[in-house]
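A single protein chain has been removed from this complex, and every other one stays in its place.
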Amino acid sequence: DTDCSFRNTNIRLTLPVVCFVWQIAMIILFGVFIRYDEESDTHWVETKAHDNITSDIENDFYFRYPSFQDVHVMIFVGFGFLMTFLKRYSFGAVGFNFLIASFGLQWALLMQGWFHSLDPQTGKIFIGVESLINADFCVAGCLIAYGAVLGKVSPVQLLVMTLFGVTLFAVEEYIILNLLHARDAGGSMVIHTFGGYYGLAISRVLYRPNLHQSKRMQGSVYHSDTFAMIGTLFLWMFWPSFNSAITDHGDGQHRAVINTYLCLASTVLTTVAISSLSQKTGKLDMVHIQNSTLAGGVALGTAAEFMISPYGALIVGFFCGIISTMGYIFISPFLEKTLKIQDTCGIHNLHAMPGVIGGIVGAITAAAASESVYGKQGLINTFDFTGDFKDRTVLTQGGYQAAGMCVSIVFGVVGGAIVGSILKLPIWGDPADENCFDDEVYWELPDEEEEHQESIPPILEYNNHMIHKQQDL
Amino acid sequence: DTDCSFRNTNIRLTLPVVCFVWQIAMIILFGVFIRYDEESDTHWVETKAHDNITSDIENDFYFRYPSFQDVHVMIFVGFGFLMTFLKRYSFGAVGFNFLIASFGLQWALLMQGWFHSLDPQTGKIFIGVESLINADFCVAGCLIAYGAVLGKVSPVQLLVMTLFGVTLFAVEEYIILNLLHARDAGGSMVIHTFGGYYGLAISRVLYRPNLHQSKRMQGSVYHSDTFAMIGTLFLWMFWPSFNSAITDHGDGQHRAVINTYLCLASTVLTTVAISSLSQKTGKLDMVHIQNSTLAGGVALGTAAEFMISPYGALIVGFFCGIISTMGYIFISPFLEKTLKIQDTCGIHNLHAMPGVIGGIVGAITAAAASESVYGKQGLINTFDFTGDFKDRTVLTQGGYQAAGMCVSIVFGVVGGAIVGSILKLPIWGDPADENCFDDEVYWELPDEEEEHQESIPPILEYNNHMIHKQQDL
Partner (left out) sequence: DTDCSFRNTNIRLTLPVVCFVWQIAMIILFGVFIRYDEESDTHWVETKAHDNITSDIENDFYFRYPSFQDVHVMIFVGFGFLMTFLKRYSFGAVGFNFLIASFGLQWALLMQGWFHSLDPQTGKIFIGVESLINADFCVAGCLIAYGAVLGKVSPVQLLVMTLFGVTLFAVEEYIILNLLHARDAGGSMVIHTFGGYYGLAISRVLYRPNLHQSKRMQGSVYHSDTFAMIGTLFLWMFWPSFNSAITDHGDGQHRAVINTYLCLASTVLTTVAISSLSQKTGKLDMVHIQNSTLAGGVALGTAAEFMISPYGALIVGFFCGIISTMGYIFISPFLEKTLKIQDTCGIHNLHAMPGVIGGIVGAITAAAASESVYGKQGLINTFDFTGDFKDRTVLTQGGYQAAGMCVSIVFGVVGGAIVGSILKLPIWGDPADENCFDDEVYWELPDEEEEHQESIPPILEYNNHMIHKQQDL
């Protein structure tokens, strides 16, 4: 009983208050800071005339909107359904993913705006389609972190985690992309490494020694695994859009798509191979197929826009499939037992480790770039060697890429540890150990009694029938 | 027995006859009236030379096709899966949605063509990608209406409802957009208000006082709620495409996307807040998450292309989440009890009410438009103050917007009442009260006997085992 009152999961006060207050804050801050950029403002007709732009199709909207929509699907359907694999946490997976992404993208527009695009003259942030993509990217970091604590936290904790996650993201992104001038279009470092370690650190701080009490809820059922494949496939299919969404117009987007497409195909084959090897009779494990097949996309986040060449992309995918699947088999149990990190979705194997690989691949590929391969102007465009950075060499660039990698790890680990401590306060309504991974805690579930009486009557009738027969014998 | 013959649900004659005859009629009418427009005709190469168009990408196809595909997904997967929440009506939800949308879009191309783009010289209707989008939009109105009568009507009734619905839609759309010259790119009035009241009026006329006889079938089960979230999310994610699909090239599409994206994010937070407040321990209700989170998209249908500003969009979403969720809690029971409107999916809360809000927001935003915000040319472009309407003021425009709002309500209510009376005739094969919400009536269901013996044997074996144990005691 004491324990029960300690784990008070009543969120009728906290959840509505947080939602209302934060949403009102968003409205006020948007009113003060956020405006349409010149390509989405009705004055565009004048801008066009002034800049001698002859066609409406020269609006950034037409370069990026299809990719944006693919990324949007990844955030809401991809991440949401990937987490529905648990037998009784589909509502929480899809529903809380929906909630925190919706809050996070608003806060991201502000945070990223202040750091990246605050106009010094007007004090305003001007947003367009690229801002929306970046906001979705920023949210992705927090959704990755959600994977580590799936089923063990309350929606209020998730909102707090997202508030700080987006804030930390904007800062580390500013350091990595602007100060260090590292390149990271698909976010191997900025999104996946940061998000992965952020989630793992939080999960470490929130370690539950008695989590085995909800062991009965930790597995999947047949249909929940099928639902999760919807998430996997939409992430897998649209990852080329993710890695190309904000790369350079023209060949930049084109090349990032080809590289990611190839890398992911390669990952699938090695994931299947290792998964089959891991079982006595060569059977496949759905956990691996659902997750490790995506590791190649993570690992090509930095280098997707580089001239890594098609076979280079295949090689990255080849090793990521192996490493990620082995992570699920060997590293996850080790992390839980030794380091006390309970990682529900295995984000260490899908995001943290492949993200680090991606950072390293990016650093090496950048350091190995040459004018003979890229062309003089191509090299300048790809690494943005302009302005303050016009004299930077590719070797130096490789070094800064590696430095960026470290920044993202440090922000993830330290940030996660601090935020985890905040989330440990006994005020957030998180579930007791024996109620983890159960939608019952935060959702009105369909009336089961009704269901048994009505929707599956034939089973019962059949059983009744058998009972009679048994008794007749 | 008398009752049984009265509710004859045998549709083996009526359904095939309606499908065949109507489809043949479509072929004949398309043969007489429908032709490719100049951008989809092989003569495009000559048109390009004549109009001095230098690139193939200046074809409207490239401005609108990505949005069209998103809208197409909303119509078939979005609306279809949103309605799968009932425990045993998933086939009817997805399947009948598929059927009536497929018929409706053909009839819409004709009806909208006759009213909007019949070429007076040739007597032909020339269609392109924008026509396809408009046909999908028109169909959306009827699918909204389907939500009110879900589970209570036969597929033949749905086809009749769609035939008249599309017809009424084309007329009210012509009055609102062409005669009143109101703007309504995302269809708050034309699509959602009309469709909502059309469905509610039909449901009122078809009132079933004994519907409680099928109460056992009216709830959801765990997996059916998860399926419904697929519908919710695809509607939510692609709504920016819906509201921007037919707006002006360039900044018009760009701005409509930003506004809708923000508005919907805001709606999610207030929906969650109210849903949590409505339960004793703050638990969330899937009905609210599945539906009310979309209300912001509906309410921004008219104003999405206006300079409502980012914080304005957030405010609209803020209130729509509140109002729509409270609608599910308070208004729906009231409508059923007092006004005898049985609204299966709660379209009053998701479409009718938010649609009216959208019309009002549109009227106010239009009336408040100014040259200082829009720019001289921007104001003309946004409100299409050209030709006969070149001297119209924004205040007048606001008035006409409000008038358009009223037209859509009147068409919905009166049209629905008349069509409802037609659907009340005892010839359409609708189900008896005790068989509502049951796929069994119109679908060959998987053989349950087989299923119990084979696909869930472990349960039975387990039970058998227990039975033996019980008897041993």
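Some observations on this one:
The first chain written gets the first letter, and so on, giving A and B; residue counts start at 1 in each chain.
One rule holds in what follows: a residue touches a chain if its C-beta (ideal position, glycine included) is under 8 Å from a C-beta of that chain, and two chains touch if they have at least 3 such contacts.
Owing to the predicted nature of the structure, the values given are computational and were not obtained by experimental measurement.
If you put the hidden chain back, the residue from B:Glu46, B:Asp119 or B:Glu371 that touches it is B:Glu46.
Across A:Gln279, A:Thr386 or A:Ser421, the residue that sits in touch with the chain not pictured is A:Gln279.
For the chain left out of this panel, the touching residue among B:Leu179, B:Leu339, B:Leu395 or B:Leu445 is B:Leu445. In the full complex, subunit B makes contact with the omitted chain through residues 9-16, 19-20, 22-24, 26-28, 30-31, 34-36, 39-46, 48, 55-57, 59-62, 65-66, 69, 72-73, 76-77, 80-81, 84, 88, 90-91, 94-95, 98-99, 102-103, 105-106, 127-129, 132, 155, 223, 227, 230, 429, 441-447, 450-451, 453-455, 458-459, 462-463, 466-467, 470-471.
Residues of subunit A that touch the chain left out of view are 55, 57-58, 62-63, 66-67, 70, 87-88, 216-217, 219-223, 225-226, 229-230, 233-234, 236-238, 240-241, 249-251, 253-255, 257-258, 261-262, 264-266, 268-270, 272-274, 276-277, 279-286, 289, 293, 307, 309-311, 314-315, 318, 373-375, 377-379, 381-382, 448-449, 452, 456, 459-460, 463-464, 467-468, 471.
Methods note: only the chains that are shown with their structure count from here on.
Mean C-alpha positions place subunit A and subunit B at a centre distance of 31 Å.
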